[in-house]
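A single protein chain has been omitted from the complex, and every remaining protein chain is retained in its original position.
Let's turn to chain A:
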Amino acid sequence: EAGLNAVCPRWRLSVLSKDDNGVVLSLGVKNQRLIVSARPFRLDIMQGPEVLLSLNSRGLLAFEHLRLHKDTDKEEVGLWEETFKSHTDTKPNGPTSISLDFSLPGVEHVYGIPEHADDLKLKTTDGGDPYRLYNLDVFQYELYNPMALYGSIPVMLAHNTQRTMGIFWLNAAETWVDISSNTTGKTVFGKMLDFVQGSSENPQTDVRWISESGIIDVFIMLGPKPSDVFSQYASLTGTQSFPPLASLGYHQCRWNYNDQEDVKSVDQGFDQHDIPYDFIWLDIEHADGKRYFTWDPHKFPQPKEMLQGLMDKKRKMVAIVDPHIRVDSGYKIHNEITSKDFYVKNKDGRNYEGWCWPGNSGYPDFTKPEMRAWWASMFAYDQYEGSMENLFTWNDMNEPSVFNGPEVTMHKDALHGKWEHRDIHNIYGLYVQMATAEGQTRRSGGVERPFVLTRAFFAGSQRYGAVWTGDNAAEWDHLKISIPMCLSLGLVGVSFCGADVGGFFKNPSTELLVRWYQTGAYQPFFRAHAHLDTTRREPWLFGPENTALIREVIRQRYALLPYWYQLLYQAHKTGMPVMRPLWVDYPKDTATFTIDDEFLIGRDLLVHPVTEEGSRGVTAYLPGAGEVWYDVHTFQKHNGAQNLYIPVTLSSIPVFQRGGSIIPRKDRVRRSSTCMENDPYTLYVALSPKKFAEGELYIDDGHSFNYDTKKEFIHRSLTFANNALTSNNLCPNCNFLTSSWIEKVLILGASKPSKVLLKMDGKETPVDFEFDTSMSVLTLRKPGMNAGADWTLLLQ
């Protein structure tokens, strides 16, 4: 039930007709029916005469049940006991797997079921391994491979030009997904020939889900629009948590910043090189003997002094807290867990122990609500010594990672109360992050928003914080794969996603590092991280030219923070992904269906990162027939529905703003996001061919729950139509005061007015402006109104 949100809407089904072999039920929506057939058993969801989706049409429904081993049982290898390398799984309940097939007529493109280091569009698995969902700590993972990684979200999206649907297979046991398609291997020409000859069979994708244990518990999301599927899924598992604004800034991480001096000098390095950042991170070496919640007494003797130093600069810190607990009678956390009997048990009922960073470790049973409540209480300032309000948390190794366990994880016959680990494996990591986020919220009396990063995840993890793609490598292919990996996560609810900038293992070339910063700055979670064995790679260590390139892109990120924040708010409210595949906003454009080397941020920014070594140019697809896109750096206008070749240098980051959109930016970039709180906005109004544009502006205090509990926020719509730009209040009963104002308005694709007037409080005042004829950019100089006010700018 942890995967699911508490409030799930329900409707009553009505029987339309029935006969000896089945019933026809109305699904509430017009023309949508469910046909239940008894022999053979199948379910068909219909819209009018069309079959949208069928269950068990291939008859692959199968289930086993928990039972004791009897002498009369068939003896087959692996049925009652399995061996993997030196590990034995005792399988006390025997074989328990379940399976069901789904058919998707008219569908050629399916997405989702992360986490895999693979393309955005899922491949057919005929003749190969199925996609595997089993949270594992994989050492140096392979790319373009259906192997299991750190997290599992058993949600698949199916899309064609008519409809988007989703299948949510709610099961936390090891799960496999097979995909086959009747159009596999057919060329475009072949498909066209089929169409012309009229001999074509309807394209269809067939999917089979298999889980090792549990029950068949499936949710079908019928769309029809992509945004409908997102909100339908959000109604089941909740939306992305609304993170503190600062966590959308740049994060500087390394395994490890060695000591307080090191932290101080890196912090100063950012100021010396005038590069903004918000968070500096400490990995496992900061703790005393890998005892989390403690500090190494030699390297970090004065954690509060260190945190205060960061706070003085309005910056923050993250320290790692992993869920493996050092077995050590001198360690408070271990002793309390032991005395409260909160550890996971092995099959014999003794505390389960395994090897991880500290050596012999216990694993708290995070599936227990009492355990989670206790864990949360450990984040209180008086419990977590040396912590302060600008210290946040990172949960790593929560698959859970057990160095000497089968596949580096926990034995399946370990026990969580009456449940075997096999039943809950994929949700363990979610519970860890859940309890940690709860602790962070509670330490402030429920006032402050938490920030917790997790490596393992499950359906619903989006409610608790950010996710990253684990231990990648400093290789160009790893940079490339970060895009489909985060896109896939966004499609199934997890918007706050990022990959280690620079690559975790190995040393990146300078070019790769620069390109990675340029890519990471346009992905939701923006953190550089590096392995202990790599050479230092703070942004200023590669010569002044490269420092300047990295500084520039981090500044671009900070200027766009208002837009990122507004998108996270939208994701939190509606479930819309922040980083999106193009097809989400261009669902009828088949050219977008397999694109995963570029992406949209929200609806209005299109990014095509340079991910090839020595690249001299990229070809970006600009979607939208009849639409226009503006290069955000030069303001040059390009038509939609074309492949655009863009020559690039090392400083180029191809980013385009959609004609028809308004994006608020804070172009005064400072040391950290918090320093920019009261700074003025610049509005980038990109006109559509019909001289129209719209956008939003969201402002709150950036860190508390007051936006929710006290409605303390500003939410405004910005509309440009009929030569007038207007700000309207979207939340009239909200109350929040900002000292931010509008310092500048850029209107892209404008024509030159004779006069510009600001209408506000019943008065009209002229506004200075400049017009750049070559790029058709109109700049309104210092209109000066408060960002929370009602106003109209008239172009005459």
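Things worth noting here:
Here is the rule we go by: a residue touches a chain if its C-beta (ideal position, glycine included) is under 8 Å from a C-beta of that chain, and two chains touch if they have at least 3 such contacts; residues count from 1.
In this section, contacts and distances are computed from a predicted model.
Of the candidates "Importin N-terminal domain-containing protein", "Integrator complex subunit 4", "Rae1 protein homolog" or "Glucosidase 2 subunit beta", the chain left out of this view carries the UniProt protein name "Glucosidase 2 subunit beta". Screening A:K480, A:H638 or A:R670 against the full complex identifies A:R670 as the residue touching the chain left out.
Between the chain not shown and the residues A:R67, A:H633, A:K755 or A:K782, the one that touches is A:K782. Which of A:S54, A:T175 or A:T534 touches the hidden chain is settled by the complete complex: it is A:T534. Listed residues A:H298, A:R616 or A:K763: the one in touch with the omitted chain is A:H298.
Residues 258, 261-262, 274, 298, 312-314, 532-536, 555, 667-671, 674-676, 678-679, 743-744, 781-782 are the ones on chain A that touch the missing chain.
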